[in-house]
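Please read through the structure below; I'll follow up with questions.
Apart from one protein chain that is not included, each protein chain of the complex appears where it belongs.
Now for subunit A:
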């Protein structure tokens, strides 16, 4: 027998799907800005490990000089990114949804068990509510990262007028590095998120559009065992 279980509130779904294209545009236009002076890389003991971006990348994609265009897009869509994020945070605080989101005392320990489970090393998973421990950490972190992008963005955008924000971010130069690093973080988050969403399956994915999950409950009288997981405890959520 099927039943409907409410999962995601309208505002959560709305802000999630608005954020997706807006963040994509912010990263795209941000790259036009970055490519005007591509100074960042990772080096250890003076040996360059990664250079953002390697020469072949430019040669292959014919990266054009589009700094002015990138800035124009970036400084328009920053408004949508900020307002959408603000709506989400206000909703989360006032609805009490934050209780299911922020990590708890044992979340960091449990997140490890979730990771082992997801890597098929461990069979069981700690009991969970809406989000498992790893999700609590990841989804809280991504909100903090968004906040960090707005703050470091402001520090770079108006370093003189918001000199105190710039100071808080460790100065103009460092704020710019944080801003860039956060973007790398979004890309990594996105890759893992997509894999997890695919693994979690249709029911989970639908809940972020329709708001509910469909739960199969087998009547207790019946002895026939079903392969289908009876409850929400399979933990494969993204």
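Some notes on this structure:
Assume a contact is a pair of C-beta atoms (placed from the backbone, for glycine too) under 8 Å apart; a residue touches a chain by one contact, two chains touch by 3 or more; residues count from 1.
Criterion: contacts and distances are computed from a predicted model.
With the options "Oxidoreductase molybdopterin-binding domain-containing protein", "CopC domain-containing protein", "Branched-chain amino acid ABC transporter, permease protein" or "Transcription elongation factor GreA" in hand, the undepicted chain maps to the protein name "Oxidoreductase molybdopterin-binding domain-containing protein" (source: UniProt).
Residue in contact with the omitted chain (choice from A:9, A:71 or A:182): A:71.
Annotation for subunit A: contacts to the undisplayed chain at residues 1-4, 17, 21, 25, 33-34, 36-37, 39, 67-69, 71-73, 75-76, 79, 157-163, 166-167, 171-173, 176, 206, 209-212, 214.
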